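All protein chains of the complex are present and in place, except for one that has been dropped.
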Amino acid sequence: MEAIAFYLFAVLTVAMFSYTVMSSQALYALSSMAAGMIMISAFFFLLNADFLGVVQIIVYTGAVMALYAFGMMFFDTTRAVKEHNTSKVIVLTLSVLATLLVITIFTMPIAAENISAAFPEPAGVENPKAVGIVLFTKYLVPFEVAAVMLLVAMIAGIVMAGKKMDRSLTKMKEEEIAMMHQEETQKKVTL
Amino acid sequence: MEMYLYIALFAPFVGSLFAALFGASPKTLWSGVVTSALLFASFVSSVTLFVYLLQGGEPIHTELMTWMATGNLYIPFGFVVDQVSATMMFVVTTVSTVVHVYAIGYMDHDKAFNRFFAWLSAFVFSMMILVMSDNFAGMFIGWEGVGLCSWALIGFWYHKESATWAANEAFIMNRIADLGMLIGIFLLYWHTGSLQYDVVFAAVPNLDTSIVTLMGIFLFVGAMGKSAQFPLHTWLADAMEGPTPVSALIHAATMVTAGVYLVVRANPLYSLIPEVGYFIAGLGAFVAMFAATMALVNRDIKRIIAYSTLSQLGYMFVAAGLGAYWVALFHLMAHAFFKALLFLGAGNVMHAMSDELDPFKMGGLYKVMKWTAILMILASVALAGIWPLAGFFSKDKILEVAFSSEHYIIWAVLWITAGLTAFYSFRLIMLTFFSGEERYKEHGFHPHEAYKFMLWAMAPLAVLAVIAGWFEQQFVHFVTELLPTFEFHTHHVEMMLIAVTSLMAIGGIVVAVLLYRNGLLNPKLQQTAVYKLLFNQYYIPKFYDEFFSKPYAELSKIFWKQVDLKVVDATVDFIATTIYKTGEGTHTMQNGNLSSMLRWMVIGTVGLLVLAVLYVKRYDILALMQMVFPGLGA
Amino acid sequence: MLEAVNVSFGELNLATLAPMLIAIMGALSILVVDLAKSGLHKSLYVMVSLLFLLLDFGSLVDFAGIFTENGTMFGFFNVMLMDGISILSQLIIVGVSMLFIPLALTSKRFHEYDYPEYFSLFLFMIAGFQFMVATDNLILVFVGLETASLALYTMIALHNRSKSFEAAVKYFTMGALAAGFYAFGAMIFYAISGSVEIHTIAEVMAADGFSNIGYASIGSVFMLAALGFKVSLVPFHTWTPDVYEGSSAALAGYMSIVPKIAGFVVVMRLFEFMVHSEVVWLQVILYGGVVVTMTAANIWALVQNDVKRMLAYSSISHAGFVLAAILIGTTQANTALFLYWVLFSFTNLGAFTMLWVNRQKHLLPGQSSDHPYEKFAGMIKIMPFAAILMGLFMLSLAGIPPFGLFWGKLYMISSAVTSGYTVLALIMALNSAIAGYYYLKLIIFMFMKEPVIHGVHEYYMMNASLSLKTIIGIAAFATIFAVVTVNPLIEFIATLVYNSGY
Amino acid sequence: MFDHMLSILIFFPALAGMLGFIVSKESIRAYGITVSAIEFVLSLVLWYGYDPSVAGMQFMEQFALVPAFGINYLLGVDGISLFIIILASFFTLIGIASLTETRRVKDMIITLLFLQMTMVGVFAALDAILFYVFWELSLVPMLYIIGAWGGPLRIYASIKFFLYTFTGSLIMLVGMLFMAYFYFQATGQWSFSILEWYRLVLPENLQLWLFVAFFIGFAIKVPMFPFHTWLPYAHGQAPTIGSVILAAILLKMGTYAFVRFSLPLFPDASVFFMVPVAVLAIIMIIYTAMVAYAQEDIKQVVAYSSISHMGVIILGTFAMNVEGISGSVFLMIGHGVVSGALFLLVGVIYDRRHTKLMSEFGGLAQVMPRYATIFGIMVMASVGLPLTINFVGEFLSLLGFYSQSHMMTLLAGTAIIVGAIYMLSAYKKAFFGDVTKEENKTLKDVNKKELVALIPLVILAVWLGVYPKPVLTPINNSVESIVQLMHEKAITPEAKAAIPNPAETKIAMASVTEVEVDVEREAE
Partner (left out) sequence: MMEIGLTHYLVLSTVLFAIGLVGVMRRKNLLMLFMASEILLNAVNVAFAAIGHYYGDLTGQMFAFFVIAIAASEVAVGLGLLIIWYKRTDTIDLDTMTSMRG
């Protein structure tokens, strides 16, 4: 049963992602990627990582994909980039080679005798709870830092998408800047 | 007595400095007079010292100051006046005083009068150092010093290409020989621990013969250069480019005999190695003849005399080489007088003929230049070795030495050379002063006799050329206090030898007089191969030019243009440009395209992965290889 | 049943968070100030940042004192790690940041400094780097790294020219790839050890006798790619010149120092134990990487036409030079790494500030980049003092004694010599010689060519302000009198490094 | 009074150079001359305070720079370095006094003062790193002098000069670090003090490697064949003052370093490499002399002649005995004086005609007799005529090497021949013959300023040729102690045999001669 699920989802994920990578249609690519993300969450559920699966669906399929969708509309993908690839051979060789090499190693068994789980999954506790306990003890600091990171990302997003970036003070002459400031204050006054 | 020593040594130096002060200014008579006066003082001091020694005084040995001292090496400025150096000092100061006085007249019209005297006196100073030094290093100072002065004086008229060329040739040739001498000095130092004559000569008998032989050879190489022995002889004839007083002083009487002096001075060393002595004697005999033959046909009065000098130096080396050191010294002294006289006479002729040197354009000058002619004939007779003039005594002694030591071939060569000597001397005399017609008129010359005081200045030389031989016994007695005596075994044939030699000389004179009595010989003679060979100095200068000078210059050019620039430097530049070119060639991988930047990152990773897998799976891969190619072995 | 989690507050050792928290507080306070009143002058923010950094620095100095007494400190369930090298690297990070932040006070106006957010991002970034070095937990390293990187991308873009956008996008995209590599690498290490803490990984691998060498090698490769990207190891360096060119000189200089030291510390933590183990492979790879990075970067630097780009390549080369320390792996080598980087910071600070000082808003006709060599031609005739200073920094970079970097090079090469890496020492020496050329090139332009434009002082000192001049002064002073500081530095660094077990 | 003499000597010019920035352009020459004159006097004071009977280091100064790494500020002079220091200050004085350059003269003088600091520093430093610091630092002012005031190829020449020597010295630096490491291994302490290093007896194979590392650095500096090609460019392009200082002092750093480092640190390796080094030296002597002969530019003749003479210095150094090494050290001074003077002389004519091609001249002796005389004296000094300064050095060097090899000395001795060939032919081309060019007919003879610079050099060249003792004695004493050290440290039997023990040989030589004199007397 598990095997069937694994292979099914594996084939689907690979197919979806491949389509994401290969498709020249941005919209299809986006859709297939969203599908792939959902498949991934299926693996998480398979692996008893329920919390992760939920997060995956919410964050990726919800938030990230929405962002991409907005982006796509913004960038007007109808006149999308014509991707004239010059060196498909290189790309393919490299990726196939990488896969083969890594798989070569991965087919070796892990000689893990001394591994003891640092944070064993407690029996009988639902996954989200267990995750929560670890997250808010051991991984509190990373969690907080991740919060900071998100804050940074937020600031970055705001700053960059903001109106001020339309004109470059870096490239403007001092007089122009003065003029601009004047205009701004005037605007405020008029408002 | 030390005072006299220092006066004798430094008076010429002071004179030289005095003249040098006015070196760049126009002629001042004073510079000539003062230098001559100072030289005269030097002469007087030398004579005083000579007499002092003659009266049985102890040799004087002084040390002025330290020159070099490092490690075990200790070289002082030390001077010694013993019988040999006193003789040399006497000869040097005498001739140079005469030449100085003479040159006041000779250089009368020259712009660089003062410079001339500065150099001339400097030369005398160097020569005095050479002969008075008590060690080999000091001798080397003088050795090189005379070389320098000779260079400056040969190239005195430096606007003449030929003069400067000859000067450089002389200097460089001498340098080649000096290297030999330097090596000789090194040998002496490392085997005896000193360069002082007394220490060295005391130590050499205890040394291995092979070492002493080496020392003898290398020192003699030095002597060969200075005394212009074959094959380093070519510079002497070319050196005639210098003013004639220079030729008289340097290239006849003093400097060129330095080689002989060296051998005589180093007699304790050379007497240990008779084989080298024989070689020296053999070479001397060869040069005597070789030079004489070239003198036979030459058409330049100074060069004829120069070859004659060369020939006579050969004689001296024969004597020195065979161990008859006093004989060599005796001939050196006698030769100095008459050869200087001969040159000064030639100088008079040149003066009269506006620096014309070709005797074929002269003839009949006797009428205008009687005294000069007389002096020159006197000198030539002395040179030819006619009794009772100086040459007779000294040269015959050398022939006797050769005969006595049973080197009959050498004797025979010298004997024939005696005839040749007489012949070319009188050929010169006949062509210049007699031979009937007055050819110079065709060329528009107006000869005149030289200044009176010049003639008077020559007089002492003339006197010495006549009488020097008469004091043979006293001389022998005097110098053999220092030098070994030479045992003659020829008493039974002595008279016969003298007779044979004299006949030869007289024969030469007679032939010359008869042949040239009526002027020039048949010009067809000049077409013969022998004549050409002799006239071109056996093609030796040409040979040197073709096989040494030109290849050296060519090789230098090749070294510079091909090797230094195109190999050595280019290698360095090549490394630099290769690095730079590599940069230029590869920095395009940074093409600014994000895709390729990403690809580079992946390439790097995959590359490392390949290495990793190869490393991890190396045994498997090896096994696989062995399976696929079983022949490879383990 | 779920066990009760007993956490004693004392054991948490909250103090270990203090330095980063100070930086984060600073960042937040700037945001708050901006909210309260917008449109304040940048000097306020510069000073506020400086103050917080000063506090940060002070706390680190405190830590250094505690460390020398009590040894390594752990905090927060052993996530935080305050050992010698973490303190040292944080000192460098914060110290250098303090020197770079006043570069915002230019006389000309640049876009980014009009944003208070810029300064808060700056402080967040510092906090990120601090987290990155103050832990051996790969998760926190990752999060810290990304925090810092995201802030940095934004700051580059804020310069607001098309080149800086291009630089930011390039940097970002490659950073995303590197993040993927990092995650993959960490995953492999997790697979073989069941842990994401470096010391546990080391212990597990040692206990297994490095039997998982295959996995470890692959993991190392991905880690090397990710961290190599950060410290610009060839061939993961491709972003460096473009990003340096695109960003402002002040930020470029900053990037040449701070992110790299953070990267070095992680590399050191991660690879040191493997280099010391029997894993010959990693030694060879590192050896090759070091040599190629040094040499190739040098060679590319030779052919640059822009000084900033040249300095970018040169900093790649210097990074390669320093990475040798990790290969050598002795205490002396690791000491040399920090010594080198401290000295390098001052010199590079000087060099990039000089570039910053003569940055114009608009390119002159015929110029294709901000700082072409030609711009500096004949500087000695117009601004002798500035030319001499710039020359000084170039000489120091070239390793001419007695200027700063020479001592670092000396100590580094010595550490190679001491541990038997003779050939490496020679390669390092010869690379210094090659590098001499491009530093010399600038000197030649400044001192031996005729000026392009005559008599225009502003041309060279467009951007100069008192604070910039002060910074240059500090850099020059530190570069010239480095010899005095070398001994205390060596002693201080060696103590910290040695007591951390490196 | 003499406690900090060397520090003063080193840093006085640098400090004066700093202050020089304030001095106005018009009076900078006077300032430069004053400063360098004071420095020269100070160096003479150093000589005055130097005790020639002491072989070891004097005026030692020490304080720790980087004690953790064994780097000290350690200074001292002995007979070997003393005179080069004096020469350095002397030439700086002469150089500034004779400066004819008018472009940016202030920069030039300040640069020269900094250069002086580095030069004195190199010869006074007894700590390897300190030595290296000054050694490298000296490149910078020289780079500037060549690059800013040089000829058309000046940038190429200056880069080549800098990078070439820089590369070599970096390899040397690696060698130094090795040395320090071995010292560390032996004693457990870091030290870069040369005097401490002298105490190390290294195994032979290590010596060989280290010798090579140091050799590359020194050989490029000297410059030895085949590392010499930077020199003709540097000289050819440098302004007169640059060439003078380069030839007179900077090149001596390499040969000095051989005596200071290579020989006493690696006696066995020195003996091992004696033959190859001597072969290189002989190639230098003959080959570069021939190249010099082929030159068309008179300055290049002098430049190549420099290389040729440096060959003799190297040969003397590797004679391994007191005579040879003393000779080579003396020749360093001699060559400094002579080649410095020759470059000044070339500068004189270049100032007048702005060309250095010999074909442009000819007959100068008629137009400029005084100039020709001084030039002639220096030519003669250069070819090593006895009673000039170079002869003493050349004679002793060759004499010394003769004890090691007969044949090679014979080959090397051709220096006196080939030297005469290129020098005399160059002199002939430029000074003899008729004045063919119209421009040359009106040339002015040397003026007072030039005479002021040249006359002291002439006096020096002759004085030290006639009476080298005041210089040679201190050199000899210090060299003796070095040879003694080498002899004691030598481990291989070949080296023990090749390096004489000065103390022993002195006694032996004396006894040999005495005994033999006695024998002679008895025979009489």
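Order of writing sets the labels: A, B, C and D. Residues in every chain begin at 1.
By definition in this document, contacts are C-beta pairs under 8 Å (C-beta built on N, C-alpha and C of every residue); 3 or more make two chains touch, one makes a residue touch a chain.
Because the structure is predicted, anything quoted here is derived from the model rather than measured.
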Shown chains touched by the missing chain?
-> A, B, C
Contacting the left-out chain in the complete assembly, out of C:A18, C:V33, C:L51 or C:A176 = C:A176
Would you indicate which residue among A:A35, A:V131 or A:L169 is in contact with the undisplayed chain?
-> A:V131
Contact footprint on chain B, counting only the chain that is left out = 587-588, 590-595, 598-599, 602
Contacts of chain C with the missing chain: which residues?
-> 138-139, 142-143, 146, 150, 153-154, 157, 162-163, 165-170, 172-173, 176-177, 179-180, 183-184, 186-187, 190-191, 194-196, 241-242, 245-246, 303-305, 309
Contacts of chain A with the absent chain, listed as residue ranges | 2-3, 6, 10, 13-14, 17-18, 20-21, 26, 29-30, 33, 36-37, 40, 43-44, 47-49, 51-52, 55-56, 59-60, 63-64, 67-68, 70-72, 74-75, 77, 80-81, 83-85, 88, 90-92, 94-96, 98-99, 102-103, 106-107, 109-110, 115, 117-121, 127, 130-131, 134-135, 138-139, 142, 146, 149-150, 152-154, 156-157, 159-161, 165-166
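One rule holds in what follows: only the chains that are shown with their structure count from here on.
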Taking each chain's centre as its mean C-alpha position, how far apart are chain B and chain D in Å?
-> 34
Please set out, as single numbers or ranges, the residues of chain A touching at least two other chains.
-> 101-102, 105
Which residues of chain C are in contact with two or more other chains?
-> 214, 217-218
Touching residues (chain side chain A, partner chain B) in the complex | 87, 90-91, 94-95, 97-98, 101-102, 104-105
The answer for chain B against chain D in the complex is residues 23-24, 65-73, 137, 140-141, 143-145, 148, 151, 155, 158-159, 161, 164-165, 168, 171-172, 175-176, 178-179, 182-183, 185-187, 189-190, 192-194, 198-199, 202-203, 205-206, 552-553, 555-557, 559-561, 563-564, 568-569, 571-572, 576
Across the complex, what residues on chain C touch chain D?
-> 380-381, 384, 395, 398-402, 406-407, 410-411, 413-414, 417-418, 422, 425-426, 429-430, 432-433, 436-437, 440, 443-444, 447-448, 483, 486-487, 490-491, 494
